[in-house]
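Here the complex is missing one protein chain, while the rest keep their positions.
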Amino acid sequence: MAVKQTYTDIELAQLLDLAAEKKAAGYRCVNTHCVNTVDGVDIIYTFVVDGGDDVYENYRIKNVPHHGHIPSIQGYFPGVFPFENETQDLYGITVDDMLLDFHFNFYSTDVSEPMTVITPEKKAAMEKAAKIAKAKAAKAAKDAKAKADAAKAAAPSATEEKGE
Amino acid sequence: MGSFKLGKMTLKSLFTKPSTVLYPFEEKPQPAGIKGHIENDITACTLCGTCSRVCPAGALIVDRKAGTWSIDHFRCVQCKSCVLNCPVPCLTMAPGYQKPAREISRETLQKPAPSPEELAAKEAAKKAKIEAAMKAKAAREAAK
Partner (left out) sequence: MGKATIIPFGPQHPVLPEPLHLDLVVEDEKVIEAVPQIGFIHRGLEKLTETRDYNQFIYIAERICGICAVGHSLGYAETVEGLMGLEVPKRASYLRVILHEMSRIHSHMLWMGLAADAFGFESLFMHCWRLRERVLDLFEAMTGGRVILSAVRVGGMVRDQDAATLAHVQEVLEGIKDEYHEICRAFLNDSSVRSRLVGVGVIEHDDAVNLGMVGPFARASNVVNDVRCKEAGAYAELSDFTPITSTDCDCYARVEVRAKEILQSIDIIEEMIARIPEGPVFEKPKGSPADGAMACGALEQPRGECYYYAQGNGTKYLQRMRMRTPTSMNLAGMAAALKGCDLADVNMIVLTIDPCISCTER
């Protein structure tokens, strides 16, 4: 049994309006984090209001380009400064208009944007998974085609019988 | 009113034994199931390698060809994943932590070579299996 949760995909342009709407409705921002993908960085914001339905609402902005810019929601939720600075340091996404901005020095890691680094083992694992997925899709297409051909072959014989 | 609310406890501790244990001269009694180090019954071990695959710390190395099972006690985090996933089971956790040492070392156990009786028994079992398979094949041919 987990907490109640919802997931919605939104656009980057809708972010500030969403934050203003949630703030006015009495929500609090629970978390902000990023997921590194091949096409870019997905950023997920979570809001919840206590004492209401107790649903954790997750909003995802997909595929923000690497080294892109996003607006800050610290104007509405000042408590999220650690997460936005973490987004800057670990993922390389610049966050504009922060109230408390550490300018890429929050964690001071040796390697910049460490979470976007794809290690050789991970790369090999991703390529292997992609190969397996491709083979599976090819096999599924072949099976579907074989099924369609068999159905076609059965159909004309049925019309022949009817015709007789 | 006032202060020194801890008077009763302070007075009591003047007259009771200290709560601390004078280690290393006395040792605290250890309960059953306490975490310690991993031991392997190498004669029963099949060298399947499951333990080395589930270990989160990479402390176990199993070499099937050479017949060895080795553990780095310094790397072990006493999580018991190997004990829980061993299919035989031949692994157990015994009390006693790895004491500090000047060098990091691995403990390696060598699986003993099978004795002549065991080898003979294995050969006989193999022969019997092949004979049974041939008989079944012959029966299938006859049925056809």
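Per-chain numbering from 1; labels A and B assigned in written order.
Note that in this section contacts are C-beta pairs under 8 Å (C-beta built on N, C-alpha and C of every residue); 3 or more make two chains touch, one makes a residue touch a chain.
It should be emphasised that the depicted structure is a prediction, and the values quoted were computed from it without experimental measurement.
K.L.:
Touch partners of the unshown chain, restricted to the chains that are shown, please.
P.N.:
A, B
K.L.:
Which candidate, B:Pro56, B:Pro87, B:Pro100 or B:Pro116, sits in contact with the chain we can't see?
P.N.:
Answering carefully, the residue with contact to the hidden chain is B:Pro56.
K.L.:
Can you list, in ascending order, the chain B residues touching the missing chain?
P.N.:
2-6, 8-10, 19, 30-31, 33-35, 54-57, 77-81, 84, 93
K.L.:
Of the residues in chain A, which ones touch the absent chain?
P.N.:
Residues of chain A in touch with the missing chain: 1-5, 7, 28-31, 33, 35-36, 44, 46, 50-51, 54, 56, 58, 77-83, 100, 102, 106-109, 114-115, 119, 121-122, 125, 129, 133.
Keep this in mind: only the chains that are shown with their structure count from here on.
K.L.:
Quick one: chain A and chain B, Cα centre-to-centre, how many Å?
P.N.:
Taking the mean C-alpha position of each chain, the two centres sit 41 Å apart.
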